[in-house]
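Only one protein chain is missing; all other protein chains are in place.
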Amino acid sequence: MGKFFAVVLTIIALVSAVPIVRHTWWMPPDISTHGHAIDEQLTDTMAEAGFSFLAAQLLLAFFVWKFSERKDSGPIKSLPGGAKGLVIAALILVGTEMLALGVLGQKAWASVYFTPASPNALHVQAQAGQFAFYFRYPGADGKFGGLHPDKIDEGNQNYFGLDPANEVEARDDIVTGELAIPANREVLLLMHSKDVGHSFYVPELRMQQDFVPGLDLSVHFTATKVGRYEIVCTQLCGLGHYNMKAYLNVMAQDDFEKWLKQKASEQ
Amino acid sequence: MQEASAPQAQQGHHGPPEGFIRKYVFSLDHKVIGKQYYALALVAVFIGMILSWLMRYHLIYPNGKIFGLEFLSKVGAPGGVMTPEYYLSLMTMHGTLMVFFVLTNAPFAAFGNYFLPIQIGAEDMAFPRFNMMSFWVTFVAFLVLMTAFFIPDGPPISGWTAYAPLSAVGPDAGPGQGWGQNLWGISIALFCVGSLLGSLNFIATTLDLRAKGMTLMRMPLSTWAWFITACISLLAFAVLLPACLLLVLDRMAGTSFFIPAGLVVSDRLQAHAGGSPLLWQHLFWFFGHPEVYIAILPAMGIVSHILVNSIRRPLLSAKVIIYSMMSIGFLSYMVWGHHMFVSGMNPFSSLMFSFPTLTITIPATVMTLIWLGSLYGARIRFTSASLFALGFISMFVSGGVSGFFLAQPSIDIYLHATYFVVGHFHMVMGVAAIFAVFAGTYFWFPKMTGRMMSEGLGKVHFWITFVGTYCIFMPFHYLGLAGNVRRYSSFVDDFLLPLMPVHRFITIAALITGAAQFIFLYNLIYSRFRGKVAPVNPWEATSLEWTIPSPPPWNNFGDRHPIVYHDPHQYGVKGSLGDYVMQDSPEKIENES
Amino acid sequence: MTTSEKTAAVIRTSAEEAARSGIWVGIAAITMTFAAFTSAIIVREGTDTAWHHMTLPAVLYLNTLVLILSSITLELSRRPIAARIRGEQGAAGGSRSGVLWLAATLALGLVFLFGQYAAWRQLAAQGLFLATNPSSSFFYVLTAVHGVHLLGGLAALAYLVWKLSLRAPGLRRSTVEATAIYWHFMGGLWIYLLLVMRTRL
Partner (left out) sequence: MKVNHILMSGIAVLAAAAMAVAAPGSGTVSGKVTYEGTPAKQKPIDMSKEPSCAKEHATPITTEGVVTGAGNTLENVVVYISAGAPDGATAPAQAVTVTQKGCQYVPHLVALQVNQELKIVNEDQTSHNIHPLAKSNREWNKSQPPGSPAISEKFDKEEFIAVKCNIHPWMHSTFAVLKTSHYSVTANGGAFTLPNLPPGKYTISAWHESYGTQTQDVTITGSETKSISFVFKAKAY
């Protein structure tokens, strides 16, 4: 029985590791300027976690194999070094590993959250609501119109609650269902929630940030690869949560300007 | 006994129970209450498992008909096709049932109630009436939660974490967010009351009712775990209770604790102002993270208790295990923020929460190494109980290592709210704790019922469950790494479609593994009535519960008042009975520390 | 002394201790609950742009005095009751005074609750209800939750008065002490809450 347990456990441990090693299911390629830090951090952690996982499982398997149904009734042997040895080992190994990770982690984290957006970053407002994202560009005047929740009228595409009748700034605001941005230019995303909690997640962009109602947050990032990527909601927001998505459209600068003009004409 | 029972009656201690009601329903006997908790958890766990079956099936056949589902809810599953909101309802109920009524009740309340007093040589809990109340309040909480299935709108859809404002604004937020969410809030509030009464009892009992010679350090590790857990849950539920109160007030009295101004839900401007959604998250996770340890610490204790018996030698150091459990309990109050790295909390505090979280891995690793190291030079006996105990260690490691990732805010940016997280907590908190409950059941069933369980069925059950759970939950991590978002009722995003084969595999594994649990159920019921009659000490164990008849009399030790001479791990020694010495046997052991 | 008598003796003493430690454990939990409320107030105040401060009804200060007074009467009742429980000779009269002091405590407790109710009525008259603004919400919640806990204390007091006035046997010293500790804690808790509400709401 013990030997069988050891074999099964060994197989499980090794098989589990295969997809990780072969990257069968893995992160999509990174398209951001900050992402590599996160990827490195994750790869390092994977190395250490993977080692600890295999070491522990295989050790368990080995001991169970070796000490199952021992018949001899001699005095019990104990692991050389005993508990003290193990505790010290744990403190040194795990302690230093974890501390290292913690410190390294700070770097990646800081690159996302502790650096201010550059002054010439493109300002886009993202609004999350049940169950779609909508985006707003300030238009020619470079100013956003104010938000008036009472003016929201989704049937007529007034998702933000703009008041063009009384506010000039609002008249040229460009409201779109996809987030188009120029490649290699920093974007400052001003995040506003219309109703409940939502989240902005683009795996390729290595970016995830919650929309918190009543608390307008912002994130800034620079996309480097032209292409079309999915923005999905990762904060449970109600029955349409699974279906809440939009597209991030990274374009060349001039394509972006064309697109913006065309959208402006549709408003 | 006559002279004794009179003063006892005055002590709020009870005489032998008379009549069916007093014996089996409103019983003051901690053993009956323990069994009641176990039964409740058993019902809850099977409901929860069937819910997970329905969810897994829906995930691979989003438009598939499920026979009979429309009879459970006409609105939730028109023509047997599950609606998105009904998926979320089932998900919410699955989480709530499993976390509260299974993982909190089974390892802690059920086994703790039954064995903590016996293991410290007490006749009963310190406050038997509180004890009875704590179960029946919990039971009412369960009924209230279940009612949600039978109201028109169905159960709530906001998940077991009930994030505000989704959970706070009321019916506008979607089906189930009306009375369903109210019932949820009330149920959890009641559950808090029950848990508080229970924890109070555990603590007072452990501190004051220990038998002569039962020093704190001579308590079995299981008792230690229950004691530490009681301390944690006392403080944790004392915070969740007010949180639920405020939530219910927001919903039913129009207050705005968690709801900010200017929300437009279902085209309606909500008449609330100034509340803070993050406040709910802080209050909830201040409870929620310790809750994880409320589930896993008793499991650690039970496993240590059973492991040491089946390896026939003392652990390398019981003290280290105890101190590790204490430090985990202590640290568990400084890490709740790691659930909120991307919730818009101040980024600096994210780092402040990251370090203690990483630090928790140290005591956890220490315990794991002690368990592993203790196997060295052991004479392992393979019973169903010991297999599940060993399986626990394996699961705890597998689930633990993924914690390395989630403890780091930078990686959490990518992995937060993906199946990686789901895999992590299902393995380390769900499956691991359940393995400990299985181990405990196979180990203590003879004492609780006076009959042995079938070892053959037990082993079949173990092998399918062990391999099966790995097949279910390992792939969750792969899905997470590929960015698969959790809490989706179906996968419509382009980047998720390539992952469907993995989901199919998981669903099949889940159906098989779930089916295997009915072997356990059968074993439980069959052995209860037809099992071999159990001797007093079938496992040649040393702690006090094995010194009294199986099942024990109403006052555990009868007239006898046990006196304890040894620590509970006297295995691998030369004793009159064999390779072990009972805790209460006066015989000397050479070079005992 | 037979084993069973020993058993009984052991159980008696341990049960007494249990009651004592039990009450402290309970107090720990209650403290945690109100700590949660306090932090809720602080967070809530921090996130609210238009935080309405309110002036507490004056009757609260009167209530505070009443509650302090009740703690004093409770202390006065304890020695004679202790004597009565020890079954000292001639403690009968003492015990009666004990009961009287205890009854006084009970009465003062009830007065306090009515005072709280009066405070609510005053606020309601000003148009401040549970859902009017954050301050009023917290005021009602805190006073209500404290009141509910106080009711528990009142029930315990009533039980003691009943036991003593009936000269019923089997009243445990620890029960009296536990009740006393709890009651004093309720007083202290109220003063803390008053300070919080005074400064924050």
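Going by the order they are written in, the chains are A, B and C; count residues from 1 in each one.
Simple rule for what comes next: a residue touches a chain if its C-beta (ideal position, glycine included) is under 8 Å from a C-beta of that chain, and two chains touch if they have at least 3 such contacts.
Remember, it's a predicted structure, so these values are computed and weren't measured experimentally.
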Q: May I ask you to name the displayed chains that the omitted chain touches in the full complex?
A: A, B
Q. Of B:117, B:175, B:198 or B:423, which sits in contact with the chain we cannot see?
A. B:175
Q: Determine which one of A:224, A:253 or A:267 touches the chain that has been left out.
A: A:267
Q. In the complete assembly, which of A:2, A:129, A:161 or A:182 touches the absent chain?
A. A:129
Q: From the listed residues B:27, B:83, B:131 or B:441, report the one that touches the chain absent from this view.
A: B:83
Q.
By the contact criterion defined above, which parts of chain A meet the unshown chain? Give residue numbers in ascending order.
A. 129-132, 153-157, 159, 164-165, 171, 176-178, 238-240, 243-247, 266-267
Q: Can you list, in ascending order, the chain B residues touching the missing chain?
A: 62-63, 65, 75, 78-79, 81-86, 171, 174-175, 266-268, 492
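Criterion: only the chains that are shown with their structure count from here on.
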Q. For the protein chains shown, what form does their contact graph take: line, ring, star, complete or other?
A. line
Q) With respect to inter-chain C-beta contacts, which pair, B-C or A-B, contains the greater number? A) A-B
Q.
Based on mean C-alpha positions, I'd like to know which chain lies farthest from chain C.
A. A
**Q.** Computed distance of Cα centres, chain C from chain A, in Å
**A.** 50
Q: Report, in whole Å, the distance between the mean C-alpha point of chain A and the mean C-alpha point of chain B.
A: 30
Q. Chain B: which residues touch two or more other chains?
A. 260, 275-276, 278
Q) What parts of chain A, by residue number, touch at least two of the other chains? A) 214-215
Q.
Under the definition above, what is the set of chain B residues touching chain A in their complex?
A. 83-85, 88, 157-159, 163-166, 169, 173-175, 177, 259-267, 269, 275-278, 311-313, 316-317, 320, 342-344, 347, 350-351, 354-355, 358-359, 361-362, 365-366, 368-370, 372-382, 387, 390, 393-394, 397-398, 401-402, 404-405, 408-411, 413-414, 416-418, 459, 463, 466-467, 470, 474, 478-479, 481-483, 485-495, 499, 502, 572, 579
Q. Which residues of chain A touch chain B in their complex?
A. 1-2, 5, 8-9, 12, 16, 19-20, 24-28, 37-38, 41-42, 45-46, 48-50, 52-53, 56-57, 59-60, 63-64, 67-70, 73, 75-79, 82-83, 86-87, 89-91, 93-95, 98-99, 101-102, 105-109, 112-114, 129-130, 147, 149-150, 152, 154, 161, 194-197, 199, 201, 203, 206-210, 212-215, 217, 230, 232-243, 245
Q) For chain B, which residues are in contact with chain C within the complex? A) 1-4, 6-13, 122-123, 126-127, 196, 199-201, 203-205, 207-209, 212, 234-235, 237-239, 241-243, 245-246, 249, 253-257, 260, 273-276, 278-279, 282-283, 286, 559-561
